[in-house]
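The complex appears here without one of its protein chains, the remainder shown in place.
And now, chain A:
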């Protein structure tokens, strides 16, 4: 399913940012004393929250807890497996 260019770009930016957070999360699990990594994690985490709020206001909820607007937007298509990501990570 095609989604608008704006939406796809913002979604991919969030996906990339959240991936970096997972990578840092795993690294910090075994290097909890690494202050530099912790600082980068905090920065990315802040940026991710910011972009998610923007995405959810414009295009709909990413989690069910943010699913209620004037109507129940959570069930709206497309679901992640239906989206045409076009050229993927590039």
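In this section, contacts are C-beta pairs under 8 Å (C-beta built on N, C-alpha and C of every residue); 3 or more make two chains touch, one makes a residue touch a chain; residues count from 1.
Operating definition for what follows: contacts and distances are computed from a predicted model.
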item: Name of the absent chain as recorded in UniProt (options "Protocatechuate 4,5-dioxygenase beta subunit", "Acyl carrier protein", "Spore coat protein JC" or "histidine kinase"); value: "Spore coat protein JC"
item: Chain A residues that touch the omitted chain in the full complex; value: 11-12, 14-15, 18-19, 22-23, 25-27, 29-32, 60-65, 79-81, 83-90
